[in-house]
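All protein chains but one are shown in place.
Here is chain A:
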Amino acid sequence: MSDFVVRAEGLRKRFGKTQALDGVDLAMRRGTVLGVLGPNGAGKTTAVRVLATLLRPDSGHAEVAGIDVLREPQRVRRRIGLTGQYASVDEDLTGTQNLVLIGQLLDLPTSQAKRRAAELLEWFDLAEAAGRMAKTYSGGMRRRLDLAASLVGHPEVIFLDEPTTGLDPAKREDMWGVVRNQVTEGASVLLTTQYLEEADALADEIVVINKGHVIAHDTPDGLKRLVGGLTLRVRPADPSRVPDVLRVLDKVAAPGSTASADGSAGARPGAASVPVTDDSALLDVVPALREAGIELNDFGLHLPSLDEVFHTLTTKKEELV
């Protein structure tokens, strides 16, 4: 059996004047989470819809669970679960009715469909609301029900299209737990997101898409390294000491760079940071700061955030075009 549970080559799809997918290649290893990251309109949803057999591409080839998506969509459908961008639960049906219907459509005998529904509702903390119409559910509950609906058939591959859009941070973390759990159970998850934090938290590998092109495919750490080196950030207890901190940091700056005070690029002011070549800079900076009598609130080496990664990647790409 192939190591890759999702494989797509050269997917193209045009809607009117918009080239939604312009030659997208994707590969996801069995039992992993692939994060597809990109801004609105990047083509993430279109790619998921092609892989989930909802949309035929203009050209290109895609396999899910080793089966050709275009030639044998019904076989693919027996092996996937899809949670769309908008919670697509049936509002006039109860939680149980929603899940039992999916079970019946998956050809489970009714008794088994009911058992599976009860199991999933319990597991998603919806047991109490099982008999209530989904229209009475909160946003978070609907998302959980939607996700539960995509798991009724024990899918091998789960597609989650922006599963946490619109959820508050606590609910988002709950959802992350669910995703990790599915991978433990043996599923492979392809997840699209606009949240860089989310891809970093969940994905084994990340594909960055912009304007229908894949502009990067790497591990989260590899991606961060690709775009920039380490940054040393120092936050003195007394914000007025930032200029002194800058003088110390300048001495360990990577060739061709200088230390700068935070506060311009959205970071909280009162700190200073400097690009460094490796962690040996720490050894030089700590004694120098102590000597200068600067007390610290925070001190650390950081990889660039995915936000910065994405920004760099897209600008690089635009410069190339």
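Here is the rule we use: a contact is a pair of C-beta atoms (placed from the backbone, for glycine too) under 8 Å apart; a residue touches a chain by one contact, two chains touch by 3 or more; residues count from 1.
We adopt the following convention: contacts and distances are computed from a predicted model.
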| item | value |
| --- | --- |
| Name under which UniProt lists the unshown chain, selected from "Acyl-CoA dehydrogenase", "Transport permease protein", "PadR family transcriptional regulator" or "ABC-type xenobiotic transporter" | "Transport permease protein" |
| Of A:Trp123, A:Tyr195 or A:Phe299, the residue in touch with the unshown chain | A:Trp123 |
| Given A:Glu128, A:Asp168, A:Glu185 or A:Asp278, the one touching the chain that is not displayed | A:Glu185 |
| Among A:Ala149, A:Val207, A:Val248 or A:Leu313, the residue in touch with the chain that has been omitted | A:Ala149 |
| Touching the absent chain when the full complex is considered, from A:Leu55, A:Leu167, A:Val183 or A:Ala201 | A:Leu55 |
| Those residues of chain A which, in the complete complex, touch the missing chain | 49, 52-55, 74-75, 77-82, 84-93, 97, 101-102, 104-107, 112, 115-116, 119-120, 123, 133, 149-150, 153-154, 156, 185-187 |
